[in-house]
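Missing here is one protein chain; the remaining ones are kept as they sit in the complex.
By written order: A, B and C. Residues from 1 in each chain.
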Amino acid sequence: MTLSTARSGLNQRTQVLSDCRPSDAKRADVLAAYRHVRSETERLCVPLEIEDYVVQTMPDASPTKWHLAHTTWFFEKMVLANTRDADRFGPSQFDYLFNSYYNSLGQQFPRPSRGLLSRPTVEEVYRYRSMIDELVEEWISSSDRESFERLAPLVTVGLHHEQQHQELILTDLKSVLGQNPLRPIYRPTESTMLEGKVSLDWMTYPGGVAEVGTSDASFAYDNESPRHSLLLTPYSLATRLVTVGEYLEFMESGGYRRAEWWLSDGWAQCRQERWEAPAYWFRDGSEWKIFTLTGCRDLVADEPVCHVCYYEADAYARWAGARLPREEEWEAAASSEPIVGNLLEEDCLHPQPAVRPDRMPAQFFGDVWEWTSSPYTAYPGYRPPEGPLSEYNGKFMCNQMILRGGSCLTAAWHIRSTYRNFFPPSARWQFSGIRLARDAF
Amino acid sequence: MTLSTARSGLNQRTQVLSDCRPSDAKRADVLAAYRHVRSETERLCVPLEIEDYVVQTMPDASPTKWHLAHTTWFFEKMVLANTRDADRFGPSQFDYLFNSYYNSLGQQFPRPSRGLLSRPTVEEVYRYRSMIDELVEEWISSSDRESFERLAPLVTVGLHHEQQHQELILTDLKSVLGQNPLRPIYRPTESTMLEGKVSLDWMTYPGGVAEVGTSDASFAYDNESPRHSLLLTPYSLATRLVTVGEYLEFMESGGYRRAEWWLSDGWAQCRQERWEAPAYWFRDGSEWKIFTLTGCRDLVADEPVCHVCYYEADAYARWAGARLPREEEWEAAASSEPIVGNLLEEDCLHPQPAVRPDRMPAQFFGDVWEWTSSPYTAYPGYRPPEGPLSEYNGKFMCNQMILRGGSCLTAAWHIRSTYRNFFPPSARWQFSGIRLARDAF
Amino acid sequence: MTLSTARSGLNQRTQVLSDCRPSDAKRADVLAAYRHVRSETERLCVPLEIEDYVVQTMPDASPTKWHLAHTTWFFEKMVLANTRDADRFGPSQFDYLFNSYYNSLGQQFPRPSRGLLSRPTVEEVYRYRSMIDELVEEWISSSDRESFERLAPLVTVGLHHEQQHQELILTDLKSVLGQNPLRPIYRPTESTMLEGKVSLDWMTYPGGVAEVGTSDASFAYDNESPRHSLLLTPYSLATRLVTVGEYLEFMESGGYRRAEWWLSDGWAQCRQERWEAPAYWFRDGSEWKIFTLTGCRDLVADEPVCHVCYYEADAYARWAGARLPREEEWEAAASSEPIVGNLLEEDCLHPQPAVRPDRMPAQFFGDVWEWTSSPYTAYPGYRPPEGPLSEYNGKFMCNQMILRGGSCLTAAWHIRSTYRNFFPPSARWQFSGIRLARDAF
Partner (left out) sequence: MTLSTARSGLNQRTQVLSDCRPSDAKRADVLAAYRHVRSETERLCVPLEIEDYVVQTMPDASPTKWHLAHTTWFFEKMVLANTRDADRFGPSQFDYLFNSYYNSLGQQFPRPSRGLLSRPTVEEVYRYRSMIDELVEEWISSSDRESFERLAPLVTVGLHHEQQHQELILTDLKSVLGQNPLRPIYRPTESTMLEGKVSLDWMTYPGGVAEVGTSDASFAYDNESPRHSLLLTPYSLATRLVTVGEYLEFMESGGYRRAEWWLSDGWAQCRQERWEAPAYWFRDGSEWKIFTLTGCRDLVADEPVCHVCYYEADAYARWAGARLPREEEWEAAASSEPIVGNLLEEDCLHPQPAVRPDRMPAQFFGDVWEWTSSPYTAYPGYRPPEGPLSEYNGKFMCNQMILRGGSCLTAAWHIRSTYRNFFPPSARWQFSGIRLARDAF
């Protein structure tokens, strides 16, 4: 099965998951999705050495080994532990080690210390995955109808959760490899860089009442609901992402040395961390080079700038005489765009220059997560789900900014126009970039 | 002149400041306002010992001496330095010491080190105030018309700015006195505590299009504009603030020991700082006592809880089955309320129990700043002013939450329904409290 | 009474304190010493503004106000509380605030927070001093013989203790004034700088058995005893201190940029703190200037370098092809030198160039404390005293280096050849300098 057939198969399955067909077909779909996502995670780890699984470079990033175990523990606790045969599994010895942040499920091993764990070994973690996979697959195939109807949605949550961790595995691993003076390569790519300089145009969107948030019966996270109306004032969005070449102009006009374009907190951090360029850029003599998952190389002027934090994105926008989009502006514009782009299945592992006919908008999905100017808050009428999943999203609704659209590391099945990603404004290790906006009134 | 005549005089003057009367009358008004606000600042310092002016307890709070000098420097740089006689003043020797955060006006002495400055002495600072006062008053009285028209609005900004620092003088001083084991009193109060338990009722407000922000020709800060429309869904607000007695129930049901009601960042901070109660509460044997500017005493069940941070306010609201208001909900409700309440002119120096006939809303203005669930962001179409004042508000639009309504330390002239105060979600040393909200749909 | 008569009077009294004369004469001597030392402390504070008493620049340095109160509390707890009338004094409200580090006398207010106390005020502290002075003086004059014999030695300890704090008052105040961008002057001096360049010669001392430590019946600290024998190998000491001019040569040959002369811990600290010169030196354009208690001025090449830490002293010595003296080498050499020099009574407030006929050793006493290469440890057979004074010296015998000889801020009565001062190797705010040594075998 090629990646593209896998993708279209998944897209089809997504719709299928919410239908009312007899249980057998549903079970088959769930089983196929489970097998696909779980194996995709392990496929991403093929190029790794055992040592690469262990290291943690900063509190926010976790070792690959931890991701592999945590996503497995998630199925154990959210699905298996709620089946009638829960007593077959008993309390996992990994409850403490691989609980990320679910206070309702017990104490957690300190997050900043995940890189201090040499055990369980990588091999033991893979055995743990196999054991749980066997049990989940058996449960999908043979559980009674009530149990299946009740818990199958949690399998789906678990798969989306695992896809989030697929992206984190790669971003966290990039942090491990990128700070190593030997600058090891994750994997050479077979993709060839796209060519062609595409001008930055503006697309204007009307104001008025807009609907934002999900009403889809298929899967979405709780923080995307409820769908609600709000008033937009007319606005314009850039038709493509800000490029490396444009960002270099900002740098050359003193972007990292002059306070005037920066938020106060951003400027303080810029000086304290001595930022001079996006993350993963490094000086080679008088030139800037870039470290990517596929190796070190020269900058490419037309590719989207990446690994900038909110403070940098916001400062760039102010320098450019523009601003960042509000999340509702982005969503209203993106809701009519097709979900295509440089996503994980393209296997590029880095954002690509825009390719775009005429003056059509491009790059809404894939390439880089786009910083919005919207802090992460609850939609009007938002209610977190009951149970442990109440801790999944709601308790993080403070001190974070919304990002939209997915990156080149995001699985196609995983992204949608209502999807709300969020990170602290100082986060740079994610594949995050910039789309400009401005008022049109 | 009693406090209440001063207040009504000021209210009258506010309207006056924006009218088109001949210059002479305007000058008289500006002069009166200037003299009133400047002297009011010094009146607040009367009870202080010289030593009290010097100490800084934390980076966010500044010594009284610094406030006195900084507000003066503000007039020097924003007004005098822009007059035709600017060369009469020359570069102030205090430019570096008393510039708070205006990068466009030069380097700043590090904020966390303001308490390390024994010089200039308090006496020298008062002499500096007198010197600048003389120059400003002379300028108000005798400047040419063009200069007056151009710079008088900056005098007004300076007065509002000074009123903000009046409140900070008292909150920062409370921090100095409150952490001293001798628990010194700022000033005994002559006010008597109000009595009477007022039930907590709910007032429901309709949804629909609402106008938010200022369109007033009189004074407002840039962050209150532009006035704009937005959609509200129906909501209810509690008719009074959450009381000490109600907050104690939260504490007694494990409020500071159970993670389930807290935002993730809040819970982390709660455990790290070992919070067990609002700031300025302390245990005396098995009982809680409270430190106030007027002395230590028992808790009063009916007075509003105060000195809680956003995390505590949010956790309390979740525990209570409610939520905090959004800032637009608060503003829509408050815009029709009169600006009366327990404000600075009442000289209570602490929030007071609600007094309220029938089921009318109370305490919108004064008592405590009310935390909203709205992060501090720019209104659609917001533009910061030109010049140094561009740094006044806009560059702080990140990592802070909006508070509304003023406190018992806020001057009546200073507050209005569109006023947006902002502090980080962990700030506890301000007079901040809680009004509950809930959806009404 | 001039300073010099005061000094000789004290010297006379020192011997007197240990004699066997009838009690009345002794009482008079103790009383005179008490009055002299106590008033001398207050004399040092005459040039201060009230604000200067309050500030603390770092954990190791205390506010002047704290020193004034702590030395008073010392008499209250060590003397008054042990008299038969102890109940007259009751537990001091200042026990917690002004206990420095005596665990056996109760909890202590955190040392790094001493600068957060605006109360008690300076005036209240002076009143506290007066009250205790009255009680102590009354006790000295009228106590019964047993009580006087038992506690008079503790008065003496209290006076030596107070003299240590006299020096600390000035060093800590220098830190307060020196970090203020206004660079205030403590007091202009009337002294004129000595002139004349004195060559650096070497005096060689024979090896063999030497006696070190005190056996004097008059006052000495516990850490100077017991007197004991040890073996010295022949050694030479420089006849004067290292000068500013010599130290500049070290700096110009890369002293602060090349690791090779530094201890590992010293080099790490040098880079972390970005040291480039001794403390209180600052660049004025391309030139170095120096801040002193008597004002800012040019460097004087012939005056002793001062405010270097152990790491700098040690690095300088290695660069110079020499080493620092061991404390026993210093003591053996100094024991035959007269206790004269640039001490506190000279009122210079800064080290002075050496003045020396022939090739005689100079500057053993006064000018600067001389770093030795000896860590602070117990002499063989050392026993701390009983009671709270057991905490005076013994518990600090780790992680500190011995300094010898007193500085220009040390009272003449206070210093002697057996005196062991000690500070951490990174301390720079004391008046500490360098005398070179080398092997002579």
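Rule of thumb we're sticking to: contacts are C-beta pairs under 8 Å (C-beta built on N, C-alpha and C of every residue); 3 or more make two chains touch, one makes a residue touch a chain.
The model shown is predicted, which means the values in this text are computed figures rather than measured ones.
Across the complete structure, the visible chains that the omitted chain touches are A, C. Within the complete assembly, A:49 is the residue of A:24, A:49, A:252 or A:284 that touches the hidden chain.
Checked against the hidden chain, the listed residues C:203, C:248, C:263 or C:296 yield one contact partner: C:263.
Within the entire complex, the positions of chain A that touch the omitted partner chain are 49-55, 57, 65, 93, 96-97, 109, 115-122, 176-177, 179-182, 184. On the side of chain C, the interface with the absent chain consists of residues 101, 103-104, 209, 228-231, 233, 259-260, 262-267, 310-311, 314, 326, 373-375, 377-378, 380-381, 395-399, 425, 439, 441, using the contact rule stated above.
We adopt the following convention: only the chains that are shown with their structure count from here on.
Arrangement of the chains shown, judged by which pairs touch: a linear chain-to-chain path with two open ends. A simple rule picks the central chain: find each chain's mean C-alpha point, then take the one closest to the mean of all protein C-alpha atoms, which gives B. Centroids built from CA atoms put chain C at 61 Å from chain A. Our note on geometry: chain B versus chain C, Cα centroid distance of 48 Å, whole angstroms. Across the assembly, chain C contributes no residue in contact with two or more other chains.
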